[in-house]
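The other protein chains are all here in position, but one chain of the complex has been omitted.
Moving on to subunit A:
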Amino acid sequence: MFPNPSWGLLQMAATQDVKGKGEGGDQNFDYMFKLLIIGNSSVGKTSFLFRYADDAFTSAFVSTVGIDFKVKTVYKNDKRIKLQIWDTAGQERYRTITTAYYRGAMGFILMYDITNEESFGAVQDWSTQIKTYSWDNAQVVLAGNKCDMEEERVVSVDSGRLLAEQLGFEFFETSAKDNINVKQTFERLVDLICDKMSESLDTDPAVTTGAPTAKLTDSAPPLQQPACNC
């Protein structure tokens, strides 16, 4: 497991900004969450992000080159949360590049395609990748995408839900095309991260004092400010 220094750094940046030291509009936020979308090639990761960030959809498939990202700001309890959402290429050839970005991620959307058995079978491997390259407190939502294609479904809702339970993940079936559960998936992931932050504060009061030795766990980074009041 890697420690996660960026959590603390991002929040430090946010704290400074709230105090009016921001460098511009892009820096105007209270918290920044780094999220990753992972899963097999062609399950719809890019389309999912496009739907969420731009409310757009195209059925044309263009394989993502390495990694890309979009930024979206959401509001929760009067707090501005900047989501830095990394869209990863699913192809094996990019694995070296994409896993390098797992570090510091606070949340993952692990996606499979309900019309593609292989992509569902790979979920366990992706989960292992998260455990290997990310940190213990990263939150994960399992998303069975393309649920608009009911006629071509090969993975049942129950199978998806059961696997999510086994892995300890939240679960949604989604459709970037028909805009089903896209926003909800991101919102749930944000909620989970906020809950985790609050939980960490409860278990380690030293965090709230900004004590430099405060840690979430042995492998987690020190928090620099109180968690959001989600």
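Following the convention adopted for this analysis, a contact is a pair of C-beta atoms (placed from the backbone, for glycine too) under 8 Å apart; a residue touches a chain by one contact, two chains touch by 3 or more; residues count from 1.
Keep in mind that, in the parts below, contacts and distances are computed from a predicted model.
Set against the options "Ubiquitin-activating enzyme E1-like", "AP-3 complex subunit delta", "Sb:cb470" or "Aminomethyltransferase", the UniProt name belonging to the omitted chain is "Sb:cb470".
Of the listed residues A:41, A:115 or A:129, the one in contact with the hidden chain in the full complex is A:41.
Check A:91, A:159 or A:198 against the missing chain and you find that the one touching it is A:91. Considering A:70, A:131 or A:183, the position touching the chain not shown turns out to be A:70 (whole complex).
For subunit A, the residues touching the chain absent from view are 41-42, 61-63, 65-70, 91, 93-94, 96-97.
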